[in-house]
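Heads up, one of the protein chains got dropped from this complex, but the rest are sitting where they should.
Read from first to last, the chains carry the letters A and B; within each, the first residue is number 1.
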Amino acid sequence: MESNTDNTSQNTETTSTWYRSAVKTAIVCAVFSLIVLTFFVINYIQFRIIDANWEIQSLNLKKEFGQNLDDEQLLAKIRQLDLEFRQRRIRRLDFSRKGGYLLLGSVVIMLIAIKSADTFKKKLPAPQVLGNKDDEQLIQAKFSRWAVAAGLAVLGSGALILAMGTDIDFGGTNAVISTSYPSFEQVSQNWPAFRGPEGNGIVDFNDIPDSWNGKSGDGILWKTKIPLHGNNSPVVWEDRVFLSGGDPNELKVFCFDSVSGKLLWTGEVESPHLKNEEEPFEVMEDTGFASPTLVTDGRRVYAIFVTGDIGAFDFNGKNIWTKSLGIPDSSYGYASSLAMYRNLVLIQFDQGGPEDGISKMIALDGLTGQTVWETKRPVPNSWSSPIVTKIGEQFQLITCGDPWVIAYDPAKGTELWRVNCLYGDVAPSAIYANGLVFVIEPDATLFAIRADGQGDVTKTHIAWENDEWGPNICSPVSNGELVFMLASEGLIACYKNSDGTKLYEQDLRENFMASPTLVGDKLYLLTEDGVMFIIQAGPEYKELTKCELGEKCYASPAFVDGRIYIRGLEHLYCIGNNASE
Amino acid sequence: MMSENKNNINRRHFLKDGVWATCLAGLAGLGGFLLSKLKKNNTVWQIDPYVCVACGNCATYCVLEDSAVKCVQVYEICGYCDICTGYLEPEANPPDTGAEKELCPTGALKRVFVEDPYFEYNVDEALCNGCGKCVKGCTVFGNGSLFLQVRHDRCLNCNECSIAAACPSQAYKRVPANEPYLLKKMDHA
Partner (left out) sequence: MIRIGYIIIGIAVLCFSSGAASALERFPPPEFEGGYEFPSTTTPHPQQDIYEYMDTVVLLAALSLASYLVLRKRSRRAIFILMVFSLLYFGFWRKGCVCPIGATQNIVLSIFDHSYAVPVAVAFFFLLPLVFALFFGRVFCAAVCPLGAIQDLVLLRPVSVPSWLESGLRLFAYVYLAAAVLFAATGSAFLICRYDPFVAFFRLNGNLNVLIIGTCLLVISVFIGRPYCRFICPYGILLRQLSRLSKWRVTITPDECVQCRLCEDSCPYGAIRRPSVSWPETEYGRGKKRLAILLVLLPILIILCGWSGSGLRKVTSRMHPTVRLAERIYLEDTGKVEDTTDASLAFRATGKETEALYREALNIRANFGLGGWFFGGFVGLMIGLKLITVSIWRQRTDYEAGRASCLACGRCFKYCPMEHARLNKTKEALV
């Protein structure tokens, strides 16, 4: 290739013939390479762009076919498409294998041809006339300095441009906590879950209405029809009120505007268990399809239904995720409400018999619905709701089941303590007040448990128990001094927190499904007939007032500053102090 | 003048030899350091199937047109289900073969009847493109016996694997070349 320099024009004739043929070869090879290259580009475009669309198209057709199983034409089309897709893929792969070698070969021949042509027409070195050598070195040095300086400037401006990009500093760990989920203070200013921020049925607002009348409309800010039936309580975050409802055909989440009462949006949770004609899903009428109360973290709202289907929606009603845990094996139908800890949606998924070992506590990430932790529970099906409450500086997730009351670390799901004390179909939830956790064995006993134990503390941490009786649905409530129990049949009783001494017992001669709520020094008790008894939360029974709504009520009401939200059988009521405005 | 120059040159030579020797010693030192932690076995890339999320990047990011990542089947874990969620579209009813019912876009997953009601599922590697559609189906709803692995008869073992760079779950690892696969095990909890 690099032939001798003494290759002069002694033989012009042959040299030029060789030269010309070399040039021609080079041109032919160049053209050929270009053609192959063009094919390569076409192949690439088809492979990566057209065929990708092809796949989407075929997926759509398959979906269409899934809904229309008898369409022979569609079927033939899908199969044809699929076959072509596969054939094309194989052809493409084959081409890119062979084409690569073709291109390489032609480029190599072209290179050889051009190099040969060069050899046949070699120029002899002809040095230029030299200028002043010293000057040249000076000039070169000067230019070099400038070039390096220019390079430095380019680097500097590049760094500057890079530095101007978005800046994420993770804002220190505290800022992270306050932004990725609501702070404890934010939660306390809302009613984000069943029985309030900590699930204890305690209202921290003073300005709660104490007189209204559903028939005359006095004190009723607004009243909106709820499209679907459900027994769950309203949850409230700032200006949004959330409910869910369901029937054998659909499971839905409703969002109301707290100012106008307008239904803002309806979100549907698709369930694979409904619309199954061969094996229709049935549920006890009293339980219904939507008994568990929703939970919200101020960013999204989460709802679980009797079918074990969970849906998450953002505040605009967009479905973020849905998850099916499978139909829970529950004798009256699943009813445990959700709880929330930071970004975790907590599900007490108790099901089956005592020996089945299929109950568990599940924590899902609110943003994605992915399981963050999961812990098996040694209990059969239950209807009690978990609570997340602050005990000392720590949060505890407290659950009731037969026979165990178990407290977990809500962040990791590790067990903190457990007490063996309950028996039967457990429905009332636990509460916490003044160092003690109160749990109720249905129709039997009220237990007070010290919450600072570790491991099985049955023998050591039961502060006292009172086995005269106990409610079977409603949860208790306590102001730290006194603890109140309300039975569905209308019996209310008051005990001393410290030792369990009974202070009074009163029969209200009404039926109750809603749990009692403590508002300052008053107790709010909502009857099945929609009458709110407001009584004094003191050591003696004293009825302060009664307010009628005029509609059946099964759900516990929600309380936020200046307002009460009550779910009637068909309507959602908003009761406010300044109804006249 | 002359001797001064000579001195200068000598000094420069001495300096240069010193730097030269330092460089050589440095390289030798580096060599020694590397030797101290040298390992006999080369490493190869592999996917940890328990970390893999079957995102589909393996099919497109490999430097090879026909990706070196393929789906593998560990038969001991497989449930031999009639309704295989790795093989069938979710809506495929009744379970059966046919393009309209198969998840695999390239027809690489084959279904063979064994005995009532069991079916064996085999991967045809020549057709598989490593997209992981079947893996997703099998992992989410089934036993997870189908999963993606780098096939070392195809892999070029690049110094930096470009799929590893694109892997969202950081499932790619360097593993010793004498144990080049991370197959799922029966008793993994």
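Quick note on the criterion: contacts are C-beta pairs under 8 Å (C-beta built on N, C-alpha and C of every residue); 3 or more make two chains touch, one makes a residue touch a chain.
Only a predicted model underlies this, so the values are computations on that prediction, with no experimental measurement involved.
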Option from A:Ser21, A:Gln46 or A:Ser96 whose C-beta touches the chain left out: A:Ser96
Absent-chain interface as seen on chain A, which is shown: 1-2, 4-6, 44, 96-97, 100-101, 104, 111, 114-115, 118, 125, 127-128, 130, 133-134, 136-138, 140-141, 143-152, 155-156, 159, 162-163, 165, 167-170, 173, 176, 179-181, 273, 278-279, 299, 308, 323-329, 343, 358, 362, 365, 367-368, 370-374
Chain B residues that touch the omitted chain in the full complex: 16, 19-20, 23-24, 27, 30-31, 33-35, 37-44, 50-51, 53, 55, 57, 63-65, 72-83, 94-95, 114-115, 117-118, 120, 122, 139-144, 151-153, 155-160, 162, 165, 168-170, 174, 177, 180-181, 183-184, 186, 188-189
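We adopt the following convention: only the chains that are shown with their structure count from here on.
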Touch list for chain A against partner chain B, complex: 47, 55, 58, 61-63, 65-66, 69, 75, 78-79, 81-83, 85-86, 89, 92-93, 96-97
Residue numbers on chain B that touch chain A, as the complex places them: 65-66, 89, 91-93, 98-100, 105-107, 127, 129
